[in-house]
Structures are given as structure tokens and as C-alpha cells.
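Every protein chain of the complex appears in place save one, which is left out.
Every chain is named by a letter (A, B and C) in the order it is written, and numbering of its residues begins at 1.
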Amino acid sequence: MTARMRGPALFTAVALLVLVVAPAVLDPFRLGLLAKYLCFAIAALGIGLAWGQGGMLTLGQGVFFGLGGYSMAMYLKLHDAGPGNLPDFMVWSGVERLPLLWKPFTSPVFAIAAAVVVPAAAAALLGLLVFRQRVRGAYFAILSQALAAAFTIWLVGQQGLTGGTNGLTHFYDVFGRDPETDGAKRIFYFVVAVVLGALYLLARQLMKSRFGRLLVAVRDGEDRVRFLGYNPATVKTVAFAVSAAMAGIAGALYVPVVGIISPSLLGVVPSIELVVAVAIGGRFSLAGAALGGVLLNWAHTTFSEQYPSGWVYLQGLMFILVIMVAPGGVAGAARWAAEAIGRRRTGRGPSSVPEPAGPTHGQKEVAAP
Amino acid sequence: MLRKSLPVLASLAAATLLSLAACGDSESSGGTAAASGNTIKVGVLHSLSGTMAISEVTVKNSELMAIDEINAAGGVLGKKLQPVVEDGASDWPTFAEKAQKLIRKDKVATVFGGWTSASRKAMLPVFERNKALLWYPVQYEGLESSPYIYYTGATTNQQIVPALDYLKEKGKKKIFLVGSDYVFPRTANKEIKAYAKANGMTILGEEYTPLGATEYSTLVNKVMQAKPDAVFNTLNGDSNVAFFKQLKSAGATASSLPVMSVSIAEEEVKGIGVDNVAGQLVAWNYYMTTPGKTNETFVKAFRAKYGADKVTSDPMEAGYNAVKLWAAAVQKAGTTEVEAVKKAAGGISLDLPEGKVTIDGANHHMYKTARIGVIQPDGTIKEVWDSGKPIAPDPYLKSYPWAAGLS
Amino acid sequence: MEALLSQLPIGLSIAAVLMLVALGLTFTFGQMGVINMAHGEFMMAGAYTAYVLQDWTGREAVLAALPVAFAVAGAMGLVLERAAVRRFYGRPLDTLLLTWGVSLVLQQLARDIFGAPNVQVRAPGWLDGGVRMFGSQLPYTRLFIIVLAAVSALAIWAYQNRTRQGRRMRSVMQNRQLAACSGIDTGRVDQLTFFIGSGLAGVAGVALTLIGPIGPNLGTYYIVDAFLVVVAGGLGRLRGAVIAALALGLLDSYAEFWTDASLAKVIGFAAIVVFLQARPQGLFVLRSRALT
């Protein structure tokens, strides 16, 4: 098989595994869990794009996940309440008239569009503000983290508008289906899987384009790019907005799959956990990032079922190990292994430059002079 | 670069799927119906990790103790109870997910679990849709009555209303409301304001702080400047520690500024520091010092099992009660089948550590005795007032004219 | 007007806490480029040090714990630096993720050693009460924290400017290679910097026992604010951090006074983003001969 053919062939194999094998062997509950992991994989894909390819470590991706999730949930709540009625939580929060912000969400089309556009626009706005002023690296990371903290505090504080800590839950009718039935779970799973596949291909295409090359260039030498006549702020803002849109889509899909969106999914810790997933899967590879999203959450469910407190140790240690030993994550380690095997088989080096311990670029931002 | 990581993706995706499938298999083969064989599976779902673990682990412990006691006495319907413990991880979606797992994979007969209102709200649709039972052991803000949830903690009229009655009786007319920013305090304060309006009390201020807030100097300043007769405190968890420490250092004492708290039990007093809360008021249905043989046995058993320095508290007792009440309902119904258990549950009355507790068949809440207590310098809570007899639960406050228009 | 004045001491109190929790970070972040997410857990270690010491010292634990907590947290920092962080100089994002893993492990460790519930450290008797200032009470505990913050800041300033070690440290910060060439053992300087930065976290932790909960989550309550102070202060300069802490503390106290606590947090964040629009220059240095 030539190298050119290997990519599509493998993609097909994974697609088959996800679309045919998984639904056949998994019961609806596990399939529902897998659908949830795939939602996180979509968000992780976005982080892979922004961080792995673009060098922007975003510790506030939960915000965009939340914006997408709330857009979808607002529609579902209004749909369940029926025309002219208020969603249940507004009733017990003492809200008497539907807030203006909620009005357009009676339309499913608007809600779905908002789930993509609102996170992207929010990211674009923030990106323009901070990237234009060349806030980057660690500063950007910390700012994005503070954004996640501020956003959750605001969400929780606006109980009548957002459901407060409870978030939005209790959906009876998701596009004509009861979300708790096995059939609905199966359908949601397929939707999530197909969306993930499509977004993965889109991201790949993006990285192959000139824009993708430019993004890598910005990551490795932002100031140099400026002297090529590009505005790195624009490049970064676009990539950040795309990554936010992906998080938004992930959030919107998460709502029907899991049946709830709440501030506890968007704060500082869940946002870092998404980044952890990407680091473990392999930040320099889009597939690795998505894989990390699935792996970490799968491990979380599996281990926390057995040892709830052990999971915290495991997560911490896993993370320390990955950063110290394999910065390229699982994907980087596997690539290294594959190249080592390839070298032994052919008896000579691979055509590209070998990068044993995983590349370390993208880390050149210097916080202190 | 992208292409090369695809093999990993393929192999790992395969591995993940296989292990997922393996889990599925083992569980579906072992996951027999709840009441078959010689055991009955019951779910215990609390946060064992994360911020809520502090409180919820103790409830889990008392629930497991109740299960042990039932098993030691021969079980239910001649079968032993087998607890399946799951971790809600202080995260509401996780509660919903684990509830699903317990119901659909483990096929438990019932679930005991939850602490925060948010976790209950997240689990509610899962239980309603799957027609399974949840026993929820913590006092809450009311305005809810799910056909598939039994509420063994106090509802508003068994905790907040009596607390207000007590303050009114003591002549505390000017009240300042302090709470964490989430559902319980906001709803509770809404009710308190309605009560105050009807009872000639004034609310001087209403302040909320984010969950986990630790900086209270501004809030304390606001309180001090408003000069209220009393503070009604619905803060949650760690925030109480910061609030009481900073309130005390600002010169307020229990006698100059009494604080009525509804989320501080024996367990929390230790963490706040007795120095900082001694003399302050709390409202619950149960204290470790509540008199009665049943409670003495309960406290003794708990300390024997978990350590002589352990304390018991209202939510722990309510969790313990939940198990006992459910077992009684199953015994009466002669089956663990949900609808039959529900039918049997109404009117069941047991002598429990807090006294007599009766299940209200209509709204699934309990008849409970309200108790106001004062925190003692040794960390225990001494009852200073009680309602005399169990109060009928009224989650929607329908029997209170001032509460019309609240829900 | 009265409200305006009465919030002033409160703003100062908040600022002092912010300053105290951020000082150590300014040291490690600003001067070494290491983002230490475990900083909060070093504070937690300091607080637990006071808790443990209380068995011997009784109510004077807070005072006795200051030097001990400095040593304990400093030693933890030293171990972290030696074992892991030193491999990541110049790669702040990696240190951020690495130390986050460390912070998770430390939190769980605290939970397993001391239990999940909060513990209590009794404040010394001489900190009971307070002084009245502009119509509000400034508690002695807050006064103690204000003094401690000021003393810590002054000590750092004196160390950096008045001692040989401090000057070495600054020279390493300004030009690592040149310092190494002129015979300075940069490895030792790094260790010392990390030791002091982490030690300051321990001191902050002891002070926090006076005003807040003492439990495994202690660090998480302060870490985001601490980082914001460092970011707003710009490059971890001591003066920047002091000014930023003051500004944020006052802003927070007034914003909360007129709105509410939730909104005050959001306003604080917005203010920093706006501030960065006006003064991004303080945050980075562009070198023209060799671009990054």
C-alpha cells in the first residue's frame, strides 16, 4: 500500500469500526457513553487545531462548549415547554416573562446555527482583542482560564436566565424522539460519529491548505510571519474561532446525548481536562487529539467506577508522565514506534526528519526575557 | 504528520471498543434482574470525589450501615441487599450518567443518592423516564414532587418556615439574607421574602456569592452596615468557613448578631472552627444529641463502624432513614417492583433516630419534626426548640396563604 | 461617601490577600518563566503545616508556622524543580500542564492524609478584634495579613537588590547564557528561586488559615486570582504585582459593594482584558535581532 493510499484506507477502517462494529457489539448504554466520548473528541479536535497546530493553549474551551450546549438546550427547553409557556426552571426561579435572549431559540434552525456561530463569534472577539495586542503563550493560557472561571460564575449567577448551577436538563422531546429510548441513543450516536468524521476531514483539509501552513508558521515564529506581510492576529483569530466552533458543535451534540448542560461542564477543571486529553492523545496530530478525547473520558468512566479517588492520582500521574516522557502523546509515541519498525525493516532512515521524543516546537514563546 | 498517526487511531479505537464491549458483556451477563437470586441490588450514588465528597461520603456511609443492619436482620423478602456504589464526582451530568448505569446495567431495585439540588435535578429525568426509584436524603428548596423520587430530608415548611417562626418569636424583625449563588438559596430566599412580607419582618439585604467563594469582607461590611437583628444563612460548603471566620473577626458575636444557618450540621462545625460559630443557630430535623433510644443506638452503631470520633448529622440520618423506609415498603409490597413499592410506601411509619417519620403517599415527602439548635462550644448542637410533632410535608407551601404565587 | 470610605480598608484587605498569594508566583513565573499550577497546593501545604504544628504550639500556631511553612513548601518546590520543572525552562506551557498534574496528585494526597473535611487552625488570641477605620472594622487578622504581605514584598525587594544572591538571580533572569559564562551556577540559582517562590506560597497558606477554609481544595480557591494578578502585573515584576494586587483588590471590593459578588468577579476579568488593550507592552519583550 502506498503512503498516499494509507491515509484514506485507515480513515475508512476507523469509520467502519465506529459506524458498523461499535453499534453491533455495544449495548445502548455503552453506545451512549461512546457517543459522549465522541462529543469530547470533537472538542479535543478543536483544541488540537488551536494548540497543537496553532500554538494557542486554550484553557477556556469549556466556555465555547457551553455556548454551543446552552444554545441547543435552550431550544429543547422551549420546545418541551410548548409555545407561550416558560421552561420549568424559570417557573421556580420566579421569572414571569420569557427573557429576550431566549426568544429566537424557539427556532431549531436558529439554535443550531447559534451553537456554531455564537462560540465562533465570541472566540473571534476575544481573539481580536488579545492577539492584536500580542498577548500569547502563557498569558493567553491564563486569560482563557480566567474567562472560563468568569463565565461559569456569571452563568451560575443568572439563575432565571440560565438555570444557575443546575444547568438545563429534563428534555422530553429531542427532535421528535424521547432521548432516553434505545433507538434515540443509537441515532444520536450515529449523528455524533458522522459529525466527528466530517469535522476531522475538514480540519485536515484546513491544515493542508496554505492557511494551515501559515498557522504552523505562526506557531513556530509569530513575529517572523508578521514580516512576511501577514497579520498573525488574524490567522490566530480565525483558527481560534474554528476551534471554538468545534467546541460549540461538541456542546450542542452533548446535550441530546447526555441530557444535560450545566456550568460544571464548562469551568476551569473540565476545560483543563480537555487539554489533558489532547496532550495524552498527541497534540501535534489531529487524529491524536480526537483519540485523546475518547481515551481519557473512557478511562475516566472505567477507572472511576472502580476506584473513585485512585482516578485522581492516575489522571495526575498520567499527565506528568506524558509531558515528561512523551510530549507527543500516544500519537507521537506510536509514530516513533512505527518509524523505528520501518527503519529496521528497510534498513535505512525514513524520508522525513526523525523526531524521536516528539517535537517540542510550538513551545518557543518565551514568557520571560 | 497527520497521516502517520492514523494507525494509532485505528488500533486504539479498536482496543477501546473491545474493552467497552467486554465491560458490556460482563455486566450484562452478571446484571441479572434486581430481585433474582439470593440478593437484591440497590444503588448508592454519591460524590466520592470532588468538592461535594466531604459531605456525601458520610451519607454514603450511613446508607451502607443501614443496608448492613438490614442484612444482619435477615435482609428484605428473605434476600440480602447488595449495594452497588457509584461516584457522582460532584458533577451533575455524571450523576445522570451513573444513575442510568445503575438502572440500566446493574438493574438495581432502587437508588439512594444525591446531595445538591442540581444533582437531583440532573437525575430526575433519568428516574422518571426509566420508571425507577430515587431516595434523596437532603433538605432542599421544595417546589418539586416527582412520582419517582422520595424526599427523606426536610422540605421548606419543615426547616425554613419553622426557622423563621423561631426568629419571629424571638423578636428578630430585621433580617439579612446571605447565600451561595445557586438554586437552593435563591428559592429559599424567595420564600423567606414572601414570609417576611406577611409577618411584618423586613429584609435588609439579599446577597449571593459564587460557590466556593472565600472572600467575605465586603459582604460582612454590608451586613454590619445594615445592622440586622439576624442573618439567615444559606451558604454552602467551604464558603461557610470563610464567612464565619470573617464575620467573627469583624466583631460580630452570636449574641450581637445571631446567624440562622440551614446548611451547617455537626460535620461542618469542626471545619469552621467551634470558636467561630459557637452560639449560632441552625435549623434541622435531627441532631446527634436528639434524645431517644433509637438515636442512641444509631450513634453508637455509627461510631462503632466508622470511628469513635465521628459525628452524625441530619443528612446522614435522612440517608439512613431512606434505606429503612424503602426496605419497609418492599417488605409490605412483597416485591421490589417499583409501582408496587410506591403503592405500599404511602403511610409507612417508622421509629427512626429523629423520631417518628411517616411517608406521605401523595407527595413522596416525609412527616418530620422541625428542630432549632444552638451550636455548643464542644461542637455538638443542642436543641432549643422543636415543633412538638411531625409536620406534614408541603413542598409547594399550599397551606400557607403568604406563599400563594410563589410557584 | 461613607460607603466609599468604609470599603477602603476592605479593598486593602483583599489586595493584601491577592498580593500574598501572587508574590511567590511572581517569583517563579515572572523570573523563571515557569507557570506553577501547583502553587495553590503549596499554599495548602503551608496551611496544613499550621494545622499540624498546632498540636505543639496551641493558639500560637500561626506565628510558629510561618518559618516552618516557608521551609516545608520551599522544600516541596525544590523537589518539584529538581525532579521535573528544570527540564522545561523556556517552555512555560509545558510547565503549566505538568504542574497541573502535580497539583491534582497533591490535592488527593492531602485528602488521603488529612481527610476530605476542612480542618481548623485556631487564630492566636491577640488577633481577636480589630480597629475601626472609616466606619468599618478592620480586623486584626486582616491587619496581620496586610503587614505580612508588605513585609514579604519588602523582603523580596531587599533580597533582589541588596544581596549578592539576589543580584545573581537577577543576572540569570536577564541573560542566562551570559550569567553562566561569568561563572554563576545557574542551576543553583534556579533552585533557590524556586525554593523562595514556593516558600512564599507556604507563608501565604499560613495566613489564609485566618480567613478561609483549610482543606484539600484550598489552593483551587486562590490560584486563578493569583495568576490574574501576575498577568496584570506584567512579567512578574514585583512592583507590577503589588500595583495589580492593589488595583484588583480595590476594584473587587467596590464592584462587589455596588453590585454583587458574582458580578464583581466578572468585572475583574473584564477589567484585565481592557487593561491589556491599553498596556500590552508590559507583557512581552520583542527582540529584533533574533525573532522568536
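We adopt the following convention: contacts are C-beta pairs under 8 Å (C-beta built on N, C-alpha and C of every residue); 3 or more make two chains touch, one makes a residue touch a chain.
What we mean here is this: contacts and distances are computed from a predicted model.
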Candidate names "NADH-quinone oxidoreductase subunit K", "Class II glutamine amidotransferase", "Urea ABC transporter ATP-binding protein UrtD" or "Sarcosine oxidase subunit gamma family protein"; UniProt protein name, chain not shown: "Urea ABC transporter ATP-binding protein UrtD"
Listed residues A:Arg6, A:Arg186 or A:Arg224, member touching the removed chain: A:Arg224
Residues in subunit A touching the chain absent from view: 205-206, 208-211, 213-214, 216-217, 220-221, 223-224, 226-232, 234, 238, 352-353, 359, 361
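Keep this in mind: only the chains that are shown with their structure count from here on.
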Subunit B and subunit C, separation of their C-alpha mean positions in angstrom: 36
Where subunit B touches two or more other chains at once, by residue number: 181, 208, 210
Sequence positions of subunit C contacting 2 or more other chains: 111, 260, 262, 265
Complex contact set, residues of subunit A against subunit C: 57, 126, 129-130, 133-139, 141-143, 145-147, 149-150, 153-154, 156-157, 221-224, 227, 268, 272, 275-276, 279, 309, 312-313, 315-320, 323-324, 327, 360, 363-369
Subunit B partner contacts - residues on subunit A that touch it in the complex: 3, 6-7, 10-11, 13-14, 17-18, 21-22, 25-30, 32-34, 36, 91-94, 153, 156-157, 159, 164-167, 169-172, 178, 180, 204, 207, 258-260, 262, 264-265, 282, 284-288, 290-291, 294-295, 298, 301-302, 304-305, 308-309, 311-312, 330-332, 334-335, 338-339
Subunit A-facing residues of subunit C, complex: 29-33, 35, 84, 87-88, 90-94, 96-98, 100-105, 107-108, 111-112, 173-174, 224, 227-228, 230-231, 235-236, 260, 262-263, 265-266, 268-270, 272-273, 276-277, 280, 283-287, 291-292
